[in-house]
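For this depiction, one protein chain was excluded, whereas all remaining protein chains were kept in their positions.
First chain written, first letter: the chains are A, B and C, and each begins at residue 1.
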Amino acid sequence: MKLPSSHLSVVGEKRMKNNTMTNIQIKANDLNLDECMQLAANDEAGGICFFVGTVRNQTKGKKVVSLQFEAYEKMAISEMQKIADHLIKDKSINRVVIHHRVGDLSVGEIPVIIVVAAPHRKAAFEACQYAIDTLKETVPIWKKEIFENGEVWVSAHP
Amino acid sequence: MKLPSSHLSVVGEKRMKNNTMTNIQIKANDLNLDECMQLAANDEAGGICFFVGTVRNQTKGKKVVSLQFEAYEKMAISEMQKIADHLIKDKSINRVVIHHRVGDLSVGEIPVIIVVAAPHRKAAFEACQYAIDTLKETVPIWKKEIFENGEVWVSAHP
Amino acid sequence: MKCNILTFGIARDIVKTSQLELNLEGEQTIRNLKEKLVNQFPEFEKLRHYSIAVNAEYRLDDFILNEGDEIAIIPPVSGG
Partner (left out) sequence: MKCNILTFGIARDIVKTSQLELNLEGEQTIRNLKEKLVNQFPEFEKLRHYSIAVNAEYRLDDFILNEGDEIAIIPPVSGG
């Protein structure tokens, strides 16, 4: 089934807050580790923690052919921005970068990169883990797993 | 003061175990995020956690000009390999990459990259944090902080 | 009040359109909207859960809808 394009029109556009402490993007093409590193790096940082999601080749033993990601773009950006702002405000964190893919992804491709930079590494690890845990609970992005003989919206049913 | 080169001769050479689950290197030139990602990525991975160290511009308020790293190369490789092997053996981890720089590094440069890939993200985060915490306790690598008016071997004195 | 409701993921599969039109009369809350949705599309009851967002913010059942609001059905998310 084709994804409707009506409310996905701003995909790929870059969004940035006035301040440069956070960078939140939804992209229709490959995510880039070095770009994320450059957005997170700063002279006060001593430790930078990355979470990089990759598409696994199986789910509960069933072979995965590909994943289709779609986003309610406007709200996804705003929910990811909330995560970043919360970290910047509450913890000793000096940069948060969250880039999420949409579209069709094959095994090994990267749906998400989260980078947290901090003066000290413990805070960076904790914040990065908080960011991906929260993203998976609150950010309106959906993935459909495509198997050889069927497809399913992940987590939709009990 | 110049570093003696006598027992640093194998710097830059690539060391790899027979198995491809771990990759441990000490390098005299820039560390490379994408190279580390490629060494860690695999079709069973769902979550990849990176720790990237960067040289901070200050220590306890004193401006840092640069850092000099030196290693007891043979033993440093063997101690980093122990960390990687421990993770591969004891946890649900499928790749561990540890690359460490030696030589003179300026503010913003990268002394260390640690990457842990796992089917599930929680294990990747825990293992990556274990790896950097242990590296800082056991791996025979030393850094000297160069200030504008002096220099000091980090952690040498109480 | 005529509502345009954005749908995503499995919600779009259930209603078979990415922009659902519903007519709501009088003051309407999210609770009323959900009742109407379930009446028209019983499949929504089989979902693990679903939320309603108004103007790109999650809102609770008592929230009152206004003319011109951007309403969206948010089935269980699965990003990352």
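Simple rule for what comes next: contacts are C-beta pairs under 8 Å (C-beta built on N, C-alpha and C of every residue); 3 or more make two chains touch, one makes a residue touch a chain.
Just so you know, these numbers come straight off a predicted model, no measurement behind them.
*Asks:* Determine which of the presented chains are touched by the chain that is not presented, and list them.
*Replies:* B
*Asks:* Determine which one of B:M21, B:L39 or B:L135 touches the chain that has been left out.
*Replies:* Of the candidates B:M21, B:L39 or B:L135, B:L135 is in touch with the missing chain.
*Asks:* When the complex is taken as a whole, what residues of chain B touch the one chain not shown?
*Replies:* 1, 4, 6-7, 53, 69-72, 74-76, 78, 100, 111-112, 132, 135-144, 153-158
Convention: only the chains that are shown with their structure count from here on.
*Asks:* Roughly how far is chain A from chain B, centre to centre by C-alpha average, rounded to an integer in Å?
*Replies:* 26
*Asks:* What whole-number Å value describes the gap between the mean CA coordinates of chain B and chain C?
*Replies:* Taking the mean C-alpha position of each chain, the two centres sit 50 Å apart.
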